[in-house]
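Here you go, one structure.
All protein chains but one are shown at their positions in the complex.
This part shows subunit A:
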Amino acid sequence: MVLEATMICIDNSEWMRNGDYSPSRFQAQADAVNLICGAKTQSNPENTVGVLTMAGKGVRVLVTPTSDLGKILACMHGLEIGGDMNLAAGIQVAQLALKHRQNKKQQQRIIVFAGSPVKHEKKVLEMIGRKLKKNSVALDIVNFGEEDEGKTEKLEALLAAVNNNDTSHIVHVPAGPNALSDVLISTPIFTGDGEGGSGFAAAAAAAAAGGVSGFEFGVDPNLDPELALALRVSMEEERARQEAAAKKAAEEASKQEKGGEQQASSQDATMTERASASASEAETKTSDMMDDENALLQQALAMSMDDPAINQEAKDTDMSEAASDDPELALALQMSVSDSSKDSSSQSDMSKLLADQSFVSSILASLPGVDTNDPSVKDLMASMQNQSEQKDDDKKPPSEEEKK
């Protein structure tokens, strides 16, 4: 969040026509400039950015330092390529433009895009660098494009002359698959002297990484901190509730055969509770949780719908194991076992009711969203009828148990 006035020096010489950076060197440069302007103005609303071109007919200031991003982007439009880059003059004019900035409290910074070969002597550049340091102007150099022998050395010498406490940086960007802007995002030029990256830079980096932001719950805490917080809190609440429900369900399963039903009902209870409590939750999250819930629910239903003989035996063994631990529990179990024997007698009544197709169809008709003429429903009823005929001391399906 440093208060800064920045002048960006663009290289619009003939060397920028080359296509080794996609789509062309000039276009890659323009994208990088746009990104930098955005980052600077976002990190501090009082920051100002100006742009000048170094080649063409001569050094020309396109826009003096301003905080108006639209003006900056507009002036990037319709730039022409031509001529030769004059690095020394460009830097000096940039320094002059910064000197006449309106807010004298702003730190001065120049960002130079050096794409073409540097024709100045090293000594000249060092003198310029010293003058910049004397006037406490920081300099960032983006070395891309032409790989001239001596160019890197000259630019490094310039940086050494300017650098005061690591406020100035140089970045070498070789031609390659990565776009110029993407490479720059991770450099100190963007992140500004180790501030840790503004939100803009972080978001841009995330976008560049491609698609999924990788944040927890799919919501960026920077963009919507309240939502992220709500999601986190409800996730923890849900976990706690689930643990409690699981404990409760385990107890109940050992008490009665309604174990499966209780689990299902407690799941239902948690689902409804959650639905009301977390109205603000993102739908993706609730649906994820629901899927887990549904799986558990289906498991419970499957257990109760399963071959009842096996089921009953399994449940009996469960009960006896549990009973050995707790005499009170044993008493409860005994009662429930005696209940179940009553159940089996009434169960046959229930199964008879089920067999009564007309009764079943009337029930189904009352259910919303079920069409009795639907072929799948008819199949289901036919299979149910067969099932109920097969079993005598059948376990009632969980839905029937509720009548108790």
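By definition in this document, a residue touches a chain if its C-beta (ideal position, glycine included) is under 8 Å from a C-beta of that chain, and two chains touch if they have at least 3 such contacts; residues count from 1.
Following the convention adopted for this analysis, contacts and distances are computed from a predicted model.
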Omitted chain (choose from "AP-1 complex subunit gamma", "PITH domain-containing protein", "Transcription and mRNA export factor ENY2" or "Isopropylmalate dehydrogenase-like domain-containing protein") - UniProt protein name: "PITH domain-containing protein"
Selected residue (touches chain absent from view) among A:Asn34, A:Asn164, A:Thr187 or A:Gln299: A:Asn164
Hidden partner interface residues of subunit A, rising order: 99, 104, 130-131, 133-136, 164-165
